[in-house]
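Have a look at the structure below before the remarks.
Left out: one protein chain. Kept in place: all the others.
Here is subunit A:
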Amino acid sequence: HQVLRIKTRNEEEVKQLQLLESLEHLELDFWINPSTAALPVDVRIPANNVQAVKAFLESHGIEYSILIEDLQVVLDKEKEDMAYGQQRERSSNSFNYGVYHTLDAIYAQLDHLASEYSNIVTKLQIGQSYEKRPLYVLKFSTGGSNRPAIWLDAGIHSREWVTQASAIWIAKKIASDYGNDPSVTSLLNKMDIFLLTVSNPDGYVFTHTTNRMWRKTRSKNPGSVCVGVDPNRNWDAGFGGPGASSSPCSDSYRGPSANSEVEVRSVVNFIKNHGNIQAFLTLHSYSQLLMYPYGYKCTQPADYAELDALGRAAARSIRSLYGTTFTVGTICTTIYQASGGSIDWSYDYGIKYSFAFELRDTGNYGFVLPASQIIPTAEETWLGLKKIMEHVRDNPY
């Protein structure tokens, strides 16, 4: 395909080009449309029509030059450059934490962090998604054997992009703070941290390729044209109760049974096999909420007083940075009754410190939070998480 730049000298020539524009069979793609003689007209012409168009222009005495001789060559070079750029990014690590990344880019960065901070960071695979993508967890540990640990996950709902983005920033923060920040250092000297940056990789890829607003997994539902299960209605906690749908087409479809989703099952198995998880923290967006159990029932958990106080302390830490306010409370009283949620499961399983965060904003941009807010969101969220982690460190049970 060629791209021509046509220099029109008068209105008459502009009209000729507009005539050309109307000939649909030529499949002309005007990059600058003919409108006024003052502006050049740039047009991409499919290979098989190039000669015909040039003949038309020449016969009308219309001046043109070749802007791009062969578009394919330009596109191939661009692809090469992008791949090279990515390579460079990988070796010098100019990973930009302030933009949203593809799954591949995030996964590459997990490897990079594990390599750059190999003394404390290792990458584990805890399972595979429905479409067979690996589920990678970063383990932050200074040694010991099966130390008490903190679990943190993000992106269980794929459209909540600020959560995966914050998680990778937090990974870097934890790794680089060890040995520099007294609190993180003492935390990792006693406990391990497990961080699942992308809990729902199939959904995340789908939000990049097809539907930015996709929430669920991508599992097929037998007998239905509708795809996917809401992974945060699929946990074994009040499963089948109010606040989850039994319809596969619903965005809050609970699934055919608890743990039907491999993404959920993989985490459950990991937690159970580990046996020493002390806190279960999960990131969502949006609404700016900090919640503890329960969601499947509207009664307070036994540890209500402690969880509420800790939640409020964490919210104060978050607010201290940029003034962002989080509302604290049980899931049921703060948003709605919802069954099959992850922190209800973890709490009933015995993990006392179970919290769910809903990050920025409160609806102005919602899911499509501007990338410029990623780092501020990650920074303030980290302060809240740190407050909770410090409490967990200092209150073994």
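Operating definition for what follows: a contact is a pair of C-beta atoms (placed from the backbone, for glycine too) under 8 Å apart; a residue touches a chain by one contact, two chains touch by 3 or more; residues count from 1.
Everything below uses one rule, namely that contacts and distances are computed from a predicted model.
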{"item": "Chain excluded from display, named as in UniProt, from \"Isocitrate dehydrogenase [NAD] subunit, mitochondrial\", \"LXN protein\", \"Proteasome subunit beta\" or \"V-type proton ATPase subunit\"", "value": "\"LXN protein\""}
{"item": "Option from A:173, A:215 or A:393 whose C-beta touches the chain left out", "value": "A:215"}
{"item": "Selected from A:150, A:262 or A:369 as touching the chain missing from the view", "value": "A:369"}
{"item": "Hidden partner interface residues of subunit A, rising order", "value": "35, 99-100, 161, 206-208, 210-215, 225-227, 230, 245, 249-252, 287, 335-336, 363-373"}
